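Taken from a larger complex, these chains appear in their original positions, while the remainder are omitted.
We call the chains A, B and C, going by the order they appear; numbering starts again at 1 in every chain.
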C-alpha cells in the first residue's frame, strides 16, 4: 500500500519562473530516463521477486523515485509561472501552453508522451538488476546535461541532489546483483564455444582490440 | 513524498493459478482505464491545484489507486503460476510468456503498452474533475466485464472490492466538482447564441429528440 | 453514409499568414482534445447504440466534429502561407516544414501523432456520455488557451465559434445522460459499504474535507 506525506522528500525551490527551464526538466518527469520510468520499472519488477530483502530494496527505491517525480513536477510547476504563453519557450514542446495549462505533464522535453516501452522487466533478477544499474547511470547522465543548461541556482541544487541519489541507487543495485550473481540467467553463462568467438563484421578494423575476455557471467567489483 | 507499507490496501487471493485470467486482469493494470492510468491522472493533476482540500483529495485518491495497482499486480502474479507456457493462454497477449517471465507488465490484455495518452490533464479544475468522474465510471465498467468472465471466487471478491472503490471515488470527485463549479472553464459557459443551437447533421432524424436544454455549465445533482 | 458539401460548416478567414499560429492550432486538429478525437469518439460509440434518438444525436455531433476538423485544417492551411521555412516557427513542431509541405497534418502542436488512445469507448452508454461531457469541457479549455495566444482577429472569431459549439455539445450530452441515467453502469451504483468509505492516504490532511456524499450514481442538474 502506498501512502503520501505532504512534505517533499527533499525541499525544492526556484530563483524565478522560467518556462523554458520547465521544458528542459520535463525530460526527467516524462522522458525515457526520467523518474516515472524509474519508479515504474522497479515497482513492476518487485511484484515477482521472492527474496524479501531484495523485494524490499526494489520497493524502497521505487517509492523514492515516485518522490523524486513529485520533486521534479513541483519544480516544473513553479518554473511554469502564471500565464500560458508559448513565446516564453525557445525550443522544444509547447504542450504546456496549449493543452496542459501549465500543469506538469507526462511528456518529455519535445512533447512525446511517456510510455511503458521505456520500462524493462524480464522476471529474471540478474537481467533486471543490470537493467536498473544501466537505468540509474543514464538518469545521472540526463541530470548532468540539464545541470549544464539550467542557470537557476535553486534548480541546480535540486538537480545535484537527484543526480547523487541515482548514484546511490546504482550502488545499491550492484550490491544486490553481487548477492544473486550465481542465479537465473547468470547461471549457465558462457558454456558453449559460440559464446567465446569474436566476429569481425566491420572492416578495416583496428587489430587485437577485443575478444580476450572469456564469456564469464557479469560480476561487479564493488 | 510516497511511502510504501508492505500490507496490501486490501488482501487478495486466488483459488488457483490461471494464466488466462491473468491476461484479462492485465487490462486493469496496464490498460486505458486501469489503475496506473487513474493514479497518474490524479497525481499529475494535483501538482498544480492550489486549494489544499482539493489537492489533498486528489493525492488521497492517487495514493489509493497506486495501492489498487499493487493489488491487481499481486493477483496477476499469483494467477500466472510457475512456468512460462503460451499454451495456457487462449486469446490475447502472450508477452507474459515470451518477455515478461510471468512478471506483471505495464500492458493491456492484448499486449499494448501503457502510455500517457490515456491521461488527461488540462490545468482547469472543472475539466479535470469531469475527466476523473468519467474515468471512474469507465474503470467500473471494465471491472464489470472482468467480473463476468473470471470464474475464480477469490479474484471476483477483489474485483468487487475495487469496483466499489471506483464508485466511491466517482462520488468524491462529484462532491468536489460541486464546490468549484462556478470557476474556471465553467464560468463563461453558454453565453453566445452559438452555444445554444442544435444542428441536424444526420438524416433522416427522429424528430424533437434533443436541444431543449440551454447551455448551462455542468452541475451534478448529488 | 457520409457526404461532403464544399461549403464549410462556418466560414473561416485569417488576417495574414502566421505559421506559428498554425502550429498552435494543430493542437485542435491532431491533439488529444481536438476535433478528430471528438469525431472518432462519438462516431465509434454510435456504432453500438440501440436507442435511435441517442444514436442520432451521437452521429449528428460526430458529423459536426468532422466539419469542425475541416474548419481548423482550412485555417491552418491559410496560416501556413506559401514557403516551407522552419524559421517562421518559434517553438513547437516543425513537421509542417520538413515533411508535410505546409499541409495540415494529424499531429499536435509539438509534432506528436494523433492516435486512438485519445478515444474512449466502453459500450456502456452512461460511461460513454460522461466521457463525452468531459471531452467537450477539455476541448473548450484548449480553445481558451489558443484564444489567449493567437492575436489574429479572424482566427479568434473561428476559435470563439468552435468553443461555443463545444458548450452546446456538452449540454446535449448531459441532456442525453439524464435520459439514460438509470441504466447500465449507473444501475447498481453505491450498493456496498466499500463504495461509501473515504480513505485518508495522504498526510497531514485538512480535516472534514470530503466524504459526506453517499455514493449515488452521477446525475446532472440540467
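Structural remarks
The rule is short, and it goes like this: a residue touches a chain if its C-beta (ideal position, glycine included) is under 8 Å from a C-beta of that chain, and two chains touch if they have at least 3 such contacts.
It should be emphasised that the depicted structure is a prediction, and the values quoted were computed from it without experimental measurement.
The copy number for the entire complex in this file, given 3 shown chains of one sequence, is 6.
The criterion applied here is as follows: only the chains that are shown with their structure count from here on.
The most central chain, judged by C-alpha centres against the centre of all protein C-alpha atoms, is B.
The chain with its Cα centroid farthest from the Cα centroid of chain B is A. One finds 19 Å separating the Cα centroids of chain B and chain C.
Averaging C-alpha coordinates per chain places the centre of chain A 26 Å away from that of chain B.
Residue numbers of chain C whose C-beta contacts span two or more other chains: 32-33, 141-142, 201-202.
Those residues of chain B lying in contact with chain A across their complex are 1-9, 30, 36, 40, 43-45, 47-48, 56, 59-60, 62-63, 66-67, 70, 73-74, 76-77, 99-107, 113-117, 119, 121-124. On the side of chain B, the complex with chain C involves touching residues 9, 32-33, 52-53, 56-57, 59-61, 63-64, 67, 115, 117-118, 120, 122-124, 126-127, 130-131, 133-134, 137-138, 140-142, 144, 160-161, 164-165, 167-168, 170-172, 174-176, 184-185, 189-190, 192, 194-202, 205-206, 209-216, 218-222.
By the touch rule above, chain A contacts chain C in their complex via residues 2-6, 83-87, 89-95, 97-99, 101, 107, 110-113.
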